[in-house]
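Only a single protein chain was left out; the remaining protein chains are all shown in position.
Our next item is subunit A:
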């Protein structure tokens, strides 16, 4: 039960909400089932889960776009739904006119719109095109204007559904920086649906994992994502399967696969091969849980660039004398190539966890939250002459 202080700060309260879609053929689909959530002011909440688990439906209910079948949602503040940037923009009107209309739709006065439009135009970086009708904008420019308009509007709660990949990389970074700024300085609250893990880590502290319309787990984003991705490993099969070679198992020599930094480890891959295969290349990529590429294991790096297999079952072992990673969660992607290209691949497999207790004493906690390769090193102090 939340404390009274927490209750006071609660901005979104989802109370036992269910949503059933009734189709004309008499079939009913339960999109959400007895969802209970509280989102405190000034926090970022990530909704994660597989496609069709009810993330977008929940977002639409919080936004008030559709009504729940039972239960209720109380939002203590103005809600903006960035489900589709530019909803309400008209292609025949120019940028200025669309901005004006968007501001009106957000309940702003003429004076407020004029004040904000200066900032919006500067942020969007398309001031040269503002007098032209929207239909002459490129898709990127359109999204820039729409996204800029949305983030500058005076909302308390911003709901974002998979649309943060806006414009070029530089603009994306500006958007994220702006959102972070709004959260920290103005206490705005975000509820974000995205499959971009890195983005979620930048904007959210808490996570909710939805599965088949029900809450599977809530908590800090780290915990939720870790469990979510671990569970995904058991259900995700090879994304790219060959009829000649099958990656049947990839496992570490320790269960659970928890290692200290620098410990040795053995990785085993069990393969089933249906015909003679020569010049096969095996590549293992290591990613952290935010899906950042960390490093790459390849027989070519240690001399033998390719492998040859006979029909039957085979085990490939990879000896790692030292798992030199910073503490964190990691997983592998195993790919098999022949001369023509990729023939088999398994994603998000062999999840492993690196810990190092001694680092907990450090004042600067970067090493406990930043994953990456640990380079062996030594600091020494050379006293200067007196």
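Quick note on the criterion: a residue touches a chain if its C-beta (ideal position, glycine included) is under 8 Å from a C-beta of that chain, and two chains touch if they have at least 3 such contacts; residues count from 1.
Here is the rule we use: contacts and distances are computed from a predicted model.
According to UniProt, the chain absent from the figure is "ABC-2 type transport system permease protein", selected among "ABC-2 type transport system permease protein", "ABC-type quaternary amine transporter", "Cell division protein FtsL" or "Chemotaxis protein CheA". The omitted chain makes contact with just one of the residues A:65, A:301 or A:373: A:65.
Here the missing chain is touched by one residue of A:75, A:261 or A:344, and it is A:75. Interface note: of A:97, A:205 or A:291, the residue touching the hidden chain in the full complex is A:97. Although one chain is not shown, part of subunit A still touches it, namely residues 21-22, 24, 60-79, 81, 83-84, 87-88, 90, 92-93, 97, 100-101, 104-105, 107, 109, 156.
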